[in-house]
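Starting off with a structure, shown below.
All protein chains but one are shown at their positions in the complex.
Now for subunit A:
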Amino acid sequence: MSDEHIDPIDYTMDALNDVSRRRADQHLAGCEQCQAEVAEWREVTAGLGSSVEPVDPPPALRQAVLAEAARSAQERAPASTSAHRTPSASGRTRHPGRWLSAAAAAVVLIGGGITVATKPWQHEPTPVSSVERVEHAPDAQHATAPARDGSLVMVTSEKQGKAVATLRGVPNAAAGKVYQAWIITGSGPVSAGFLAPGKATLLQGSITGAKAAAVTVEPSGGSKQPTSKPIAQVSMT
């Protein structure tokens, strides 16, 4: 049944009903030839997709997507033959728990009272996120500034030129408002993305040469330049 080659056009155009699609998926999983044909037709249908006028989704959708992704685990990458051949790669895939705990231990030493949000023993082969890379950086520096009723916690790695910011104990932004982060350089503030209270967020852009980082309340969708006084500011010099 699933030995029969699929019709790559019907499959790629999503013209199959659920039952046929499932059968086709089973066949595809083991048939290189059909996989190659489907891949080729996908580039053609991508052409059809490209012919459509773009439509900007509302800004709130962006925040929803990013926030939801931050809460969602990713699938594991398929074990590829090259991963088996590269000892360093496979070593990291197989023992990330060990690698991570070592990194986490380093943070406890440097960070003192800071609670590390990640629990490496709970999700084993999840790739190390960019937030973790900064939080676990050997040169990680912590700073805390008051922000409304709570605080802004910053972890920076000069070597990586990156910073992670977390608003703690800060209420959610009012409806229609967002917390926007800024990296302040010699030529003024540059938007560094949005912060959701309680969530460690990698700031966009580089902190190399930055003087400070700040957080303001902005209309949802964000502003090009701050339109209000910072609720928190951390000096980086």
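The rule is short, and it goes like this: a contact is a pair of C-beta atoms (placed from the backbone, for glycine too) under 8 Å apart; a residue touches a chain by one contact, two chains touch by 3 or more; residues count from 1.
Just so it is clear, contacts and distances are computed from a predicted model.
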{"item": "Chain not displayed: protein name in its UniProt record (\"RNA polymerase sigma factor\", \"ABC transporter permease subunit\", \"Glucosyl transferase\" or \"histidine kinase\")", "value": "\"RNA polymerase sigma factor\""}
{"item": "Residue among A:Gln74, A:Thr208 or A:Ser228 touching the omitted chain", "value": "A:Gln74"}
{"item": "Listed residues A:Arg23, A:Arg42 or A:Lys177, member touching the removed chain", "value": "A:Arg42"}
{"item": "Residue numbers in subunit A that touch the chain omitted from display", "value": "9-10, 12-17, 35-36, 39-58, 61-62, 64-66, 68-70, 72-78, 126-131, 193, 201-202, 204"}
